[in-house]
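A protein chain is absent from this complex, but the other protein chains hold their places.
After this line comes chain A, so read on.
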Amino acid sequence: MKKRKTEQNHDLLYRYGAAIALALFTVFNCIFTRNFVSVTTFWNLLVQSTTILMLAMGMTLVIATGGIDISVGSTMALSAIVLALCVSKGHIAAGVILAVLLAAAGGLFAGTLVARFRILPMVATLSLQYMLRGIAKVVVDGYRISCMNDAFTGFARIRIGGVVPIQVLIIVLTVAVMYIVVNRMSFGAKLEAYGNNPAAARISGINTMALCTFCFVLCSIFASFAGILETARVTSCDPATMGYQLETDAIAAVVVGGTPVTGGKPNILGTFCGAVLLQMVTIMVNMHNITYSYSLMIKTVIIVAAVYLHRRGHR
């Protein structure tokens, strides 16, 4: 039956659209981009996507609730600064814990504003965006902090089996865990319900205030992970530039991945594909020696196409 096929096609596009796009771009680059087909490129691609991917994982949850978190870049900065300060004095573990806790506190603040006081997520996280970056700068008087601690920086250079960068392992684990949480646990079911119809979810007995707040907390925690990993890789942290405007890329990755912007089922694999795809565009443009601006235009086209196709699939 012709009708059934079209419906199935729409559903496929919705669920695997980002993966298909990723595959197409990969093929294109393998053919037309010199030096693309190499192991180094492959690992580089994944390692470079780590930061955005981490941010996007947390962002996926918040967007699934129908909200948005534009403070993740600043959260990243604050976590990173605190960590760098601790590491430069030799306290790695304490630094990590403190970084995560501070981020969680910020997320709790934003989440409470949204869930309990009904403030628009954009507005609530906007305040956090300014506040956290301000605190980050004040804490170090605006100076860049370097953390030349061998144990710490060595971590970022670990290659498993001498081949696989540690960041790749982290990505795979993170995506796997998130996929299970969203698709097999009751948290995921509740999140999907809440994103679809918050009023109905509330009446159905879901603790929507706790759920919504928790998503913002998780998002900030992921932002702190991104900050930790980036600091380890770069071995320093500049409070003004760390994570600056990265929230936009994170949101782009989630949108391309297929999670409904108005709230609904989080698409974890989609976000992964979206993040890698967008990073691939940056690398592709580099390798063709084209100016950076073109990468932005290509990304824009991808984002618009993604939104259009996802909405078609929804109907």
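Simple rule for what comes next: a residue touches a chain if its C-beta (ideal position, glycine included) is under 8 Å from a C-beta of that chain, and two chains touch if they have at least 3 such contacts; residues count from 1.
Basically, contacts and distances are computed from a predicted model.
> Match the chain absent from this complex view to the correct UniProt protein name in "Cell division protein", "Pyridoxal 5'-phosphate synthase subunit PdxS", "Sugar ABC transporter ATP-binding protein" or "RNA polymerase sigma-70 factor".
Answer from the UniProt record of the missing subunit chain: "Sugar ABC transporter ATP-binding protein".
> Which residue, A:Val47, A:Leu128, A:Ala193 or A:Ile268, contacts the hidden chain when the whole complex is considered?
With A:Val47, A:Leu128, A:Ala193 or A:Ile268 as choices, the missing chain is touched by A:Ala193.
> Which residue among A:Met209, A:Val234, A:Val261 or A:Ile303 touches the omitted chain?
A:Met209
> For chain A, which residues touch the unseen chain?
1, 3-4, 7, 184-187, 189-190, 192-193, 196-197, 199-209, 260, 264-265, 314
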